[in-house]
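All protein chains but one are shown at their positions in the complex.
Entry: chain A
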Amino acid sequence: MITQWFFKHGDRRGVIVIAFLVGIACLVPLLNLLVPDTSPLHVPTYLVSLLGKYLTYALLAVALDLVWGFCGILSLGHGAFFALGGYAMGMYLMRQIGPRGVYADPVLPDFMVFLNWKELPWFWYGFDNFWFAALMVVLVPGVLAFGFGWLAFRSRVTGVYLSIITQALTYALLLAFFRNDMGFGGNNGLTDFKDILGFNIQAGTTRSALFAATALFLALAVFVSGFIIRSKLGKVLVGVRDAESRMRFLGYRVDRYKLFVWTLSAMMAGIAGALYVPQVGIINPSEFEPANSIEAVIWVAVGGRGTIIGPIIGAVLVNFGKTYFTTAFPEAWLFALGALFILVTLFLPKGILGLYGAWKARRAADAAQKDDEVLPPVVKQSGKRVPAPEPQAAE
């Protein structure tokens, strides 16, 4: 029924992307597990994890696009929500180690034994249950975003001021998580994971399952975002982006709409972080680094903001470039990233997807012109052609 609804109301591009994501969720694990090593079609396990990591970044980019591209809230601190989701998952994975740690303490993680802690801090309770950790993955970023947004949006903090506060938020968390007293492993973070849900986290099958889960969550995010954007609520959000005070004079409580999409976006970022941690095997405070959040903004800008699909492309492409650059010319990466941002801002204000849209519009215009030359006037009046200044459909 849902698919039926989607085909009726959804745009075709969204359907294609969701189908593609579901497709690779099946295909990549198959190529990894069933195709023998010697075949050129075999996908090695390291690549499965690498692609999985890219897709978690893509999920973060979709979350960011939802607030920036559609509601005009430029967050320079979305990495904070990503990292918090990651820590919640990391805490679960730490507790799964059990007595297999270096100090073999049945309850306390290694770093606590090392710091001479005698008992588990209260905020680590419950994280031995997966369901509890999974709840915290969305609840912790969600509650933080709700509190932050409630204060900021009610006081009508907007634009660059809001961006700076989000940056300060992630920086404050970076400093806090660096402290050993916080109880999250200080600057070493959480690592040395063994199991997830009872499966060996290093095993190829687990890696494949994590990849598939990431692809499916990304598909779900595309679906949910698409549903929101096409709803009346989505139209209100775009209205807030373009003319916030007009929206207020129409009687909308702008702050509540912003709060809704902001909190939802933070939860999506938290899920992305939770999927990221088991695939890279570590979470440490550097994930709160402001530069990470800014990088996420660049992915969205490169792919095309306000398009949902564009940020996925942007995140995967830029990170593919990063992987290549940081091995081939490690010093050049930051320069390349900066140059990329400048080039995109100057020449591709609507990102890669915007370029595609412009190309399609030009082709349609050319085709219409050809119609004019070839077809007799009667056919032209049949209503097939639209008036000349017909605008493009809203993205």
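Keep in mind that, in the parts below, a contact is a pair of C-beta atoms (placed from the backbone, for glycine too) under 8 Å apart; a residue touches a chain by one contact, two chains touch by 3 or more; residues count from 1.
Assume contacts and distances are computed from a predicted model.
Q: The hidden chain: which UniProt name fits, "Glutamyl-tRNA(Gln) amidotransferase subunit A", "Cytochrome (Ubi)quinol oxidase subunit III", "Gas vesicle protein GvpL/GvpF" or "Urea transport system ATP-binding protein"?
A: "Urea transport system ATP-binding protein"
Q: Return the single residue from A:117, A:199 or A:252 that touches the missing chain.
A: In the complete complex, the chain left out is touched by residue A:252.
Q: So which of A:98, A:204 or A:239 would be touching the chain we can't see?
A: Residue touching the chain left out of view: A:239.
Q: Just one of A:199, A:260 or A:356 touches the chain that is missing; which is it?
A: Residue touching the absent chain, from the options given: A:260.
Q: Just the residue numbers, please: which parts of chain A touch the chain that's not shown?
A: 228, 231-233, 235-236, 238-239, 242-243, 245-254, 256-257, 260, 389-392, 394-395
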